[in-house]
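To keep things clear, I will list the structure first and then write my remarks on it.
For this depiction, one protein chain was excluded, whereas all remaining protein chains were kept in their positions.
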Amino acid sequence: MVKRIAAMLALVLLLTGCSTDQRILDRLGMVQTAAFDSTEGGKLLVTASIPVIDPNTEEHREILQAETDSVKEARLVFSRQTDLRVVSGQMRELLFGMDLAEKGLWKYVETQLRDPSVGFSVKLTIVDGKAGELLAAEHKPHADTGRYITHLLEKEASGNNIPATTLYEFSRDYNDDGIDVIAPIVSDGSDKVRVSGIALFAGDRMVMRVPVKEGLIFALCRGKLKRGEAALDLEGQSGKREVAVFSSVTSKRKVKVHRLPDGRFKVDLYVSLQGSVLDYTGQRTLKEEADRHELEKEVALSIEDKAEQLIRQMQQKKTDALGLGQYVRNSLSYKAWEDMDWREMYPEVEVKCHAKVKIKDYGKYM
Amino acid sequence: MPKQQDQQERLSLRHILQEFEECADLTQREFPEIGAYIVYFSHSVDNLLLINQVLDPLSSLKRKKDLEQLLCESQFVPVTDSKTAVKGILGGGVAIFAADSVHLIDVFGPEARSVTESETESIIAGPHDAFVESATTNISLIRRRIRSSHLKVIHCAVGEVSKTDVYILYMKDIANLDYVKDLEGRIRRIETDAINDGGMLSQYIEDKPTSVFPQFLTTERPDVSSSKLVSGKILVLIDNSPTVISAPASFFEFFSSSDDYYERWVLGTALRLVRYVALLITLMLTALYVAVTSFHYEMIPESMLLTLAESRNRVPFPPVYEALMMEFTIELLREAGARLPTKVGQTIGIVGGIVIGQAAVQAGLTSNILIISVASSAIASFVIPSYLMSASLRVIRFGVIILAGVWGNMGLVFGIAVIVIHLCGLSSLGSSYLIPVAPMRSRDWKDVFIRAPFFALVTRPTQNQTSNPIRQKNRK
Partner (left out) sequence: MTEKIRPFNLAVLVYMSQVGIVVFTLPRTLADYFGTNGWLFLIPCFLLVSFNIYLISCVYRLGKGRSVFDILEQSVPKLLLYPLYAALITVWMLFGCVIGKKYVLLFQMLAFPTTNPMVFKLMFDLLAFMLIIKGIYAISRAATMFFWITLWMYLLLLWVLPDFNWVRLTPFILQGGHDQIKGGLEVYGAFLGYEMSLLLFPYISKAKGSMAAIQAGNAYLSFSYINLGLISFGIFSQDQLKQLLYPLLDILAYIQFPFVERLENLLYGFFLFLVLITAVMYWWGALETARRILPRLKQQVLTFMLLGITYSISFIPKTIDEVNTWIGFLGNVTIGIAFGLPLLLITLLLIQKKGEKRDG
């Protein structure tokens, strides 16, 4: 008897279950990329790119724009512009205009984090100029600019030159008092989208950019490399510029913190790098082992030099994008760290870079 | 005095003939010289036996005295009551009415199908013979494989009208006698008019007849049956059916096939794992498609998103209707194929597979990704060796799809939970249906999820609660 009642209940459940929460795939406008800019009126300009599924049309994406006060309000405006239900669960990429990035991003990132349909793996990128314009522009032969940027950055990140930043990494580093956030920068190169550097943040405001050329140096100082490609400029003996092109670079970083007698910190940054040399425009031949050792040393010197220069710039802008603070913190007691204002201390830190380079091989030809 | 005797004999014969009134198939012959009268069914006796054992001896006799002498031989069983006589005649015997006695001789030998290959449980390597409809032949197939006097056979008759012979087979020193007693009791308690098949019988003696899952394993392979016997299980054979019941059974037993043991252990193991994957696919693949396309679009990776969305683009129905429609079509095809002769069946496969599948996609009625998923779950269901289990799972699949259509992944999980909870409540002859997983018997796992090399398979399954759990000496 009781069982029968239970079975009846189950049936009723099924019948009433037809839910308003259905999100049938082909009736959704799945925002692939969203771009944010600030307008002159102090409002927010949101541009969204939605892939068009119908194979019969020429268009591959639909661009929606809205000028609103809040990020999620834009979605309501979007819904009025399209016959599809606008959802953000398939979002892959967030683009922020440079002016917005300089004013601070956290409140926009926070809304995304709160939304249960947005995952942690959404990428976050800064655009040189207006993000919305870049997204709306056509880049032949790429039909969908949003996807094009996503794939471009994915490829760059896999080469370890320009790190991709996800929501997870952004919120992790933003909320860590010993490291600052970074993000890749892209810019519109008329017919192509170009990766043009790395944005370094202090808090949630972008304060500095690292040009692409120094991307590798930055990556070497920030952490591990697993598969990098690098063209390193060397000051040749005769003062002429020489280039050594490394491939399959793997690197490791070690950080050591000392306290100097005057209370300042000294950080030793050990970078060790391995790779094969594919091209070298200098005088030396790679045949002799001694020559190769010399080249190794020279490359190391050049890395140390450039790294220290880069770090000095970062110190001036008070951005600890290398996470040196984490190591300083771990060398202190909890109380000492809490009492210290790291951002103020940071420019005072003396950073020394020690590089070690090893040439694994030099190709298959003497 | 002789006259009175005559009358008595006539009375008995008349009584028998009265019983079989309007039975046009009854044969009767008189041997006037010796005053004998025989009654039998010509279709259920072996002609050669009849001639050798009955007709020739009787016709060669000249005197009544000789008849008396002949009937003293042991193959002629004296009968006193007419009920036994009737039963004997029905069972393929010849009743001989002599002057002062009635004797029965068993010359049973009906027309029977010869032993052929199994259609439903065919394997590639290994013995190919299968049971036939005659229980005696079937028992002989088993006895041929197990030459042991410990193989015991209990006989019962089931069916108030049909009186079908049922045989319970077990190994005296291996099987658990409580199970035997329990099973025999269940069979003897059956009250119905007729039982026609082993599959039907098993539903009368199951622990929970309302369940969708078969609680006893049925097979028509003598090699499977004999291996079950020596592992301590009990077999039930029923006359006129090639289906043999093996009890007790566990859910996981339905996923092993006899050729797992005939092939190398690595291959056997791989095949078993494939079957469990097939179980998951057959239950969940289409349901997952429905859940993802109607609720959880977030789960689709970017590389698949456009393909999936494009294939759904022209479909006018929500995914759950689309899926149910295609699943139903596949079931139609399967049923049609099963009913038709093999040659026509192949045509059905082509018509269904190519014409309907292709046309439905082109007409925009379904998405081609769904076709792939429906087809793979149908194929997966055929991988499961037991026909009964695979049919049960196919029915359950519809429920899971509907749940997934209503509540997405939650419905899917709800469906799995209902199935698991239901399975947890099932038992086979009082022992857990989910053994050796719940309750856990890790010792048995090496013959359930994998097929370990034979030196490792030392013990018999715990479920059988055998008095003699060690199967072999561990040689390693």
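Going in written order, the chains are labelled A and B, and every chain counts its residues from 1.
Heads up, the rule we're going with is that contacts are C-beta pairs under 8 Å (C-beta built on N, C-alpha and C of every residue); 3 or more make two chains touch, one makes a residue touch a chain.
Computed from a predicted model, the values in this text were never measured in an experiment.
Q: Among the chains in view, which touch the chain not shown?
A: A, B
Q: Which of these touches the unseen chain: A:62, A:99, A:133 or A:176?
A: A:176
Q: Touching the hidden chain in the complete assembly: which of B:164, B:241, B:431 or B:466 does that?
A: Candidates B:164, B:241, B:431 or B:466; residue touching the omitted chain: B:431.
Q: Can you say which of B:24, B:125, B:350 or B:421 touches the chain missing from this structure?
A: If we include the chain that is not displayed, B:421 is the one touching it.
Q: Residues on subunit B that touch the omitted chain in the whole complex?
A: The missing chain touches subunit B at positions 178, 295-296, 298-301, 303-304, 407-410, 412-414, 416-418, 420-425, 430-432, 434, 437-440, 442, 465.
Q: Which subunit A residues touch the hidden chain?
A: Answer for subunit A: residues 1-3, 5-6, 9-10, 13, 16-17, 19-21, 89, 113, 116, 119-121, 168, 171-177, 179, 323, 326-327, 329-330, 333-334, 337-338 touch the chain left out.
Please note the rule applied: only the chains that are shown with their structure count from here on.
Q: Please report how many Å separate the Cα centroid of subunit A from that of subunit B, as a whole number.
A: Those two chain centres are 64 Å apart.
Q: Hey, which residues of subunit A end up touching subunit B in the complex?
A: By the definition above, subunit A touches subunit B via 14, 17-19, 21-26, 28, 30, 51, 53-55, 87, 89-90, 92, 117, 119, 147, 150.
Q: List the residues on subunit B that touch subunit A in their complex, please.
A: Interface residues on subunit B, with respect to subunit A: 292-298, 300, 302, 305-306, 308-310, 312-313, 315, 318-319, 402-403, 406-407.
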